[in-house]
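Note that one protein chain is taken out, while the other chains of the complex remain in position.
The first chain written gets the first letter, and so on, giving A and B; residue counts start at 1 in each chain.
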Amino acid sequence: MAEPRILTYREAVLEALFEEMRANADVVVIGEDVAAAGGVFKQTEGLFAEFGANRVIDTPISEPGAFGMAVGAAMSGLRPVFEVMFGDFMTLVMDQLVNQAAKVRYMSNGTAKVPLVLRTTMGLGANLGPQHSQSFHAWAAHVPGLKIAIPSTPADAKGLWKAAIRDDDPVLIFEDRLLYTMKGDIPAGDHVLPLGQARIVREGRDVTLIAIGRMVEFAQAAAKLLADEGIEVEIIDPRTLVPFDTKTVIDSVKRTHRALVIDGAPRAYGVTGEIAATIAEEAFDWLDAPVGRLAGSNTPVPFSRSLEKLARPDAKTIAQHVRAVLG
Amino acid sequence: MTTALPEDRLWHLFEMMLLMRRFEESVVKMNVENHFTGHYHLYIGQEATGAAAIAQLEARDTITATHRNHGHVIARGAEPGPALAEIMGRAGGLSLGRGGTIHLSDPALGFLSTSGVVGGSISLGAGGAFARKMKKDGSVHMACFGDSALEEGVAYEALNISSLWKLPIVLLCENNSADAWDKSRGGYTSLVHAANDLRSIPGAMGIPSIRIDGTEVDEVHAAVAEAIAHCRSGKGPMFIEAMTRRWAGSAPLWPELSTGVTDLKMATGEAPMSGEHKAWYEENDPVLKLARRLLKTSPQAKDRMWELDRKAIARMQAAEKFAIDSPMPAPQTALEHVFA
Partner (left out) sequence: MAKSKKPAAKSKIPAPKPRKPQPGTRQDSAAFLAIYRQMALIRAFEEAVRSLATSGLVPGLVHLCSGQEATNVGVISALEPRDIIASHHRGHGHCLARGAEPNLLLAEILGKAAGYGGGRSGSMHVIDLEHGNLGTNGIVGGGIPLACGAALTARARNSGAVSVCFFGDGALNQGLLHECMNMAAIWKLAVVFVCENNGYGEFTAIDDVTAGDSIPARGEVFGIPSKTIDGMDVLAVRKAALAAVTKARKGGGPSFLICNTWRYGGHHVGDKQDYKDDAEAKAWRAKDPLPRFAAWLAKHHGIGARKLSNIDQTVAAQVASAVDAARRAPEPDSSALDRHVYG
């Protein structure tokens, strides 16, 4: 077996794309600036040179029409990977995503399918202002028929991407732009991670932290701060919101008896509420304290650096909330 | 043939264009000096369009713009200090640091909004024009947008409705895609449209249109005057396609002042126009073009030109100081202005 290699998150995703596109001629990439330009974040670099204009397709700035085409292409046999440049522009494809892609399998009684990947960004922190910084994973997770993956490391990115491309349902992959330069080990071989398997990032006895996307990195930093105080946190990364690995989360909470759920998007009606409610329903008798929630502010994402950093959790606020959950 | 504008009008526009240019140069400087981070878009090369178009609007008229909006906001009369402070995310900014470069606006001046989403200016603009129509006071709306906005379906929907309801909207399409770096040169996608003449799009909706050279103030002035008169008289929308060359500095993802800080000596003949951007200085830089023209008007023109430049530079120095001295927004204000 080859030694694990170190790649950046961006490179890991690209490797998954190269491997899957080489393995299956039905995989095509569609989006704005994805071809010769190689993506606004260089996230599709090199694909055009190898696979050409028939499989790496630049679209006009016509998100609804272009995404609808990806759905039609998926229904008729291709496996499109569609890129929505910024998560905020999900709003432009919502009709085709919600009213077409998510429902085709159900409406056709299982005779038709939409095997596509919608790739987009999430997360703030790059001073891009209110229309280029939003995270819509909770919004999408509310729609039956869509699967949601949020990789937080290069290895997970590669594995989840390969699974998503091979999946026969629409899978949305949300990537925090600021993770693109993160480096990590990539397992050798055909690294495919089944959708619906959480990862225990760190083991600990005192409290379970369930963290989404880049919040995993912050939770790890918080864990170091807290370890100095003698607090040992367990961190779980669900990796996919749909399907959701309830068992891994509940088993952990039954061991630690306390939980804090962390997400970077606005708190109201978001992911933290859903996960906290699930814990309350399934592990109520094991809990020693109410389930804690920590999420982004219920505001648009402000542009100014001083305000933007207040709009989502960080290691410090996570540590504070852990202490509160521990009483 | 367009009638040449009177000299005093030209001087007035030149003064504004210089300020717009010096403003953008300050933006780059502030970014290079790390007073703010993040991406931004510059209006360099399009000053003649924005200045000559917006100068003709009245106080009661309204405007929406696109992500490349700094020039429009300055042309509408926003103070450079608060505008720059907004781009730098400061509490003294036009939107208290919440919007930033992509969302520069000044509602007090009838500058309703700038959309960070391509095409948004047209649909928001149709709404602005609808409000103007309902006011029945002859006021108009001007929507400024780029050529790529016409790739978005929402543009068609808004054009259709504007035409149907005879909304008083001046549709100012700033087509800066000529000479845009194409993808094979590592640039970003320029216009991707099957229409070989963008005017056919409003044309299909029954909207009259004019194409002009967006670096010539007289042409812009005349076309916009016609469009505003058309709108004010209740005849519905008019579409103007102002053609400009893509400024070389906006070719890479991160803008660079590749043509340098504008040196008016290139207009007086005291500095050579050479190097990679020679043709741009000679033919496409609207500020230098107008400067050359004004210099021919009288022996005193040169002094007047330098005087205006000193004034613009001084204003920008004060604006930079204002913006740098302006504090970051206070944390306790973080939750303000989500709702009324």
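We take it that contacts are C-beta pairs under 8 Å (C-beta built on N, C-alpha and C of every residue); 3 or more make two chains touch, one makes a residue touch a chain.
Note that the coordinates shown come from a computational prediction; the quantities given were computed from them, not determined experimentally.
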Which displayed chains the hidden chain touches across the whole complex: A, B
Candidate in contact with the missing chain, chosen from B:T2, B:Q56, B:N160 or B:T333: B:N160
Of B:P107, B:G206, B:G234 or B:P272, the residue in touch with the unshown chain: B:G206
Options A:L7, A:V34, A:A66 or A:A311, residue touching the unrepresented chain: A:A66
Touching residues on chain A - with respect to the absent chain: 25-26, 28, 54-55, 57, 59-60, 62, 64-78, 80, 95-96, 99-100, 103-113, 144-145, 147, 167-169, 243
Where the missing chain touches chain B, by residue: 151-157, 159-165, 192-196, 200-201, 203-207
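To be clear about the criterion, only the chains that are shown with their structure count from here on.
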Chain A residues within the chain B interface of the complex: 32-33, 35-37, 40, 58-65, 88-89, 92, 126-132, 297-300, 302-307, 310-311
Touching residues (chain side chain B, partner chain A) in the complex: 36-39, 89-91, 93, 97-103, 115-119, 148-149, 151-153, 183-184, 186-189, 192-193, 253, 328-331, 333-335, 338
